[in-house]
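Complex shown without one protein chain; remaining protein chains in place.
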Amino acid sequence: MTVVTGVTCPVCGTFCDDIELVVKDNVITDVRKACAMGAAKFLNYAAHRNLKPLVRKNGELVETSMDEVVERAAKILADANYPILYGWSNTSCEAIRVGLELAEEVGGVIDNTSTVCHGPSILSVQDVGIASCTLGQLRHRADLIFYWASNPWSAHPRHIERYTTFSEGRFQKSAWKGYLSSLRGVLSIKRLQRAANLVLRRDVFAAPKIERRLPYTMFQKKRKMVVVDVRKTRTAEAADYFLQVEPNKDYELLQAFRMLIRDEELDVDEVAGVPVEILEEVADVMVGCELGVFFFGVGLTMSEGKLRNVDAALSLTRDLNQRTKFLIMPMRGHFNVTGANVVFTWQTGYPYAIDFSHGYPRYNPGETSVIDILCRDEADAGLIVASDPVAHFPRMAAQNLVKNPLIAIDPEVTPTTLMADVVFPSAFVGIEAEGTAYRMDHVPLPLKKIVGPPKTCLPDEEILQRILHKVRKLRGSQN
Amino acid sequence: MDIAIKDGKIVRKVEEKRAEVVDASGMIVMPGGVDIHCHIAGAEVNSGRLLRPEDHVKDVEAKTALTRSGVGYSIPSTFTTGYRYSRMGYTTVMNPSMPPLEARHTHEELDDTPMVDKATYPLLGDWWFVLEHLRDGLIEECAAHVAWMMSATKGYAIKIVNPGGLEAWGFGRNVESLDDPVPYFNITPREILRGLCKVNKLLNLPHTIHVHTNNLGKPGNYLTALETMKRVEDLAEGNQPAIHITHCQFSAFKGSDWRTMSSGAEEIAKYVNHHNHVTLDMGQVIFTDTTTMTADGPFQYGLYNLTGNKWVNHDVETETSSGIVPFRYKRKSAVHATQWSIGLELALLIKDPWKIYMTTDHPNGGPFTAYPKIIAWLMSQVARKKTLSKISKRARQRSLLPSIDRELSFYEVAVVTRAGQAKALGLKQKGHLGVGADADVAVYNVNPEQVDPSKKYKTVRKAFKRAAYTIKGGEIVVKDGQIVRPVFGKTFWIDVKTSLPMEVNADLKRKFREYWTVEYENYPIPNRFLHVPAPIPVKAEV
Partner (left out) sequence: MPVEAECISPDVFAEKSADEIAMLQIWEGNRKRTLSDLFKIKHGAGSSSEKFTIRICGDVSKVRKIGAKMSMGSIIVEGDAGMHLGEEMNGGVVTVTGNADSWTGSMMKNGTIKVKGNAGDYIGASYRGSTQGMSGGEIIIHGDAGYEVGCFMRKGLIKVYGDVGRFAGIHMRNGTIFIQGNSEGRAGAQMIDGKVVVCGHIPSVLPTFIIDDTRPKVKVNGEEVEGPFYLFIGDLAEEGSGKLFVSKAKNQHLSFYEKYL
């Protein structure tokens, strides 16, 4: 039995690298320090896995040899006139590099999961830039933390304790104790409420109404957390202040803040369902902090306005730097999606949605992004690596994806592998295969190989190398 | 005169019958180009690439049977970067700004940069361990920690950018002078410079400290540049350089504001002509639309305020910062034209070509593909006059160039584009064609005996743009400006051997979680991570 320390968790963009695993006989038996998602992955990753290479014959998926799947996959890609290569966020940078080489070789479109997640954020960064940092800067210095349209309590469970409100920094102390005491207060009020409702047999206390004034904790010299969201999430319950915004009105709110922080007045009385007096106080708090940060999530990128919501948030952050130090960071969700963006960019100049069909990289999301290509039914083959589009894509896109020859490289059985024509069983990166991946703030970290994979499961990097090699051979004989 | 190459090295002679012969008659043969300062890999560079799709779309390179596809213009993708350098006869390039926490990223990109040997400099001027040790006067402790860092990040030299200013930028502030104390750390930029200069000596690093001065880009900052050089004069040993001031043009402004801004090149040249402890590189400006990117966070924010262009900022915990802003240098702008003049003035007024090297601080002053243009300016007064006639009248009137008739010879060009840079870097096998040197050779199609570069500067420019031959490690990789054989170079790094490595490891291990948000064991880069590592062992005095 061994204890492996300093393990990097391959689940979300928080990228905790302090996980400890207990390994016995090539099986992970215990996980320490990880959140529920991390623990689930380390303990149950092998629950639904693919162990054999598969091809579809007469409508059924049958087991076959590695050589045959490589041959089939290479042929599909070499023959295709507009193949798409999608996924990439659940695998290592080393594998992604091979993927790009393969996409270039077959003249296809390569895209990663940013296209359904923070792609709009990237588009806005390309228009207005971004004032950001690494997470440690915030742990050391940030005294005002906004989670806007993001719910780390559920999606990035250790984020708050490792990097923000409940972490210890050189210049800022953790706000954990303050939170605990206020939590005790809140819980006892809740108990009284429940008791009152039972006794009086009706709901005595209505839904939480908007607090007319900011709580006094927002003006204390300590770490403060503010949540802006359309509903009161668990994170909002732990926050010093919760600002409820009308759904799909974040753009108006962010733009309004840009004027308020310059001490300019608005003509209107409320924005996004929030009275302007409250917004003015929040603006004062923003301007008065030592170092503030906006974390934002898919609530901005995927609600009405999409990239322009992020545009407004980035512009607000930039404008705030005239008055104080303010930074912003997108809460990247998926494991190595940041790494996919980083590798794509250094090799091609563009972060996602790259079209190699003319022999050089071309970029135009909306035109070269995979969902749009699929909805317009323009692709004629697909290679999916480390992702599950059949489960997650809009129905039209998934339909058009599966009706063409489809290759899937995945360690697990997923809706995508079940619909594929060629399936490669692969090793789990970060558990059975090593590599490099990037945290949400672009810090690269090594992934360890903790246990050995089953013999038939190769790392993605190697599978892709074999396919690439075969494609080159086929094309060489064609020329 | 013939040059013999065998097994990647220059040798005294080879058996001619069995050798491949390259007929370079009528052409000029130089060692492969060495670029001491160009931002080509890492977090900062990549953020710049991401920021500017509109810059890439106008300059594309299609895939060929031998080469990968890519894009330019001011921040080319990695493959394109390597190919373009090689096509100009360059064989060694130095990436000057690496945030240590993200060193892995820099090396991943360098590994994807073909054709050239490379190395990179970790940013250490604002590292908390440096600030604390120097504040407490613990030079040897500091040196031991810097040695650890050099090994952990696989770095080559100590890079210092706006010392103290980057830590101040953590809270949005800056330092204004060499004696301005860094908030919360009770140390001044002067102490940081002197401390790291001493550390550099103790560690016997092949290059000197590589310094981007305080107050960069501010009118009147030539005084800061002079101060910076003076402050370490007493630390120099014999005639050896003790400091390298990089992209000096940006630190050579006279005047008190943009209206009165003028060139401080004369004063700086005068100082450098009389002191041997300094080397510089130009940081030449080209009139084009390029991208500025430096570790100088506050300066980059200032550029955003000046231009209103999109701005990227990236502060790195415990260590450093960075900023990116697209920038267009306009011929008719008095300030930009003066900047153009300053770079050339520095190169021409400093008499010894071994002290000042040609760079554009790519991409800050312009893309490195503009090097042939600069060579033409350096070699031909006519070429300079032609550009002078098109620039802002005010800048032309103030420029010293009309009064300078010095023109660099081919030999001097070889020094400022390769030999001098290699020497400053301490790369003993680069920058010369003597026996034992690496077989990195560039052959340019211009006959120094027939062509007068002063008049035929266009021929010179064309020749340097597309090398007739580039030989890398003894193999012909470029012919007539085309890649004929893709290769991957080595990554040099300094393997400093100190006497107390265990103690340093223990100290860092203890404090690691307090300072950084990653684990101690995940920070250092193992040697096997680099595709072709080339450690240079060095024994330190500590």
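Letters A and B mark the chains as written, and numbering starts fresh at 1 in each.
The rule we apply is simple: a residue touches a chain if its C-beta (ideal position, glycine included) is under 8 Å from a C-beta of that chain, and two chains touch if they have at least 3 such contacts.
Remember, it's a predicted structure, so these values are computed and weren't measured experimentally.
Q: With respect to the chain omitted from the figure, which of A:D67, A:E168 or A:E304 is a touching residue?
A: Checking the options A:D67, A:E168 or A:E304, the one contacting the hidden chain is A:E304.
Q: For the chain left out of this view, which of A:E281, A:E378 or A:E462 touches it?
A: Reading the full complex, the residue touching the unseen chain is A:E378.
Q: In the full complex, which of A:H48, A:R184 or A:H358 touches the chain missing from this view?
A: Considering the complete complex, A:H358 is the one touching the chain left out.
Q: Tell me which of A:G366, A:P394 or A:G452 is the one touching the absent chain.
A: Looking across A:G366, A:P394 or A:G452, the contact with the absent chain belongs to A:G366.
Q: Please pick, from A:Q255, A:T348, A:S387 or A:S426, the residue that touches the omitted chain in the full complex.
A: Within the whole complex, the residue contacting the unshown chain is A:Q255.
Q: Determine and list the chain A residues touching the chain excluded from the picture.
A: 80-82, 106-108, 123, 126-127, 251-252, 255-256, 258-259, 264, 266-268, 271, 304-305, 308, 311-312, 315, 319, 356-358, 363-367, 378, 380
Q: Pick out the residues on chain B that sit against the missing chain.
A: The missing chain touches chain B at positions 51-55, 57, 310.
Methods note: only the chains that are shown with their structure count from here on.
Q: Which whole number of Å gives the spacing of the CA centres of chain A and chain B?
A: Comparing mean C-alpha positions, chain B is 36 Å from chain A.
Q: Residues of chain B touching chain A in their complex?
A: Against chain A, the touching part of chain B is residues 41, 43, 45-47, 49-53, 56-57, 60-63, 68-71, 75-79, 101-102, 104-105, 108-109, 112, 170-172, 184, 301, 304, 309-318, 321, 324-325, 514-522.
Q: Within the complex, which stretch of chain A touches chain B?
A: For chain A paired with chain B, touching residues are 5-6, 8, 17-18, 93, 97, 101, 104, 122, 125-137, 139-141, 162-163, 170-171, 290-291, 318, 321, 324-325, 327, 341-343, 345-351, 356, 358-363, 436, 438, 442-446.
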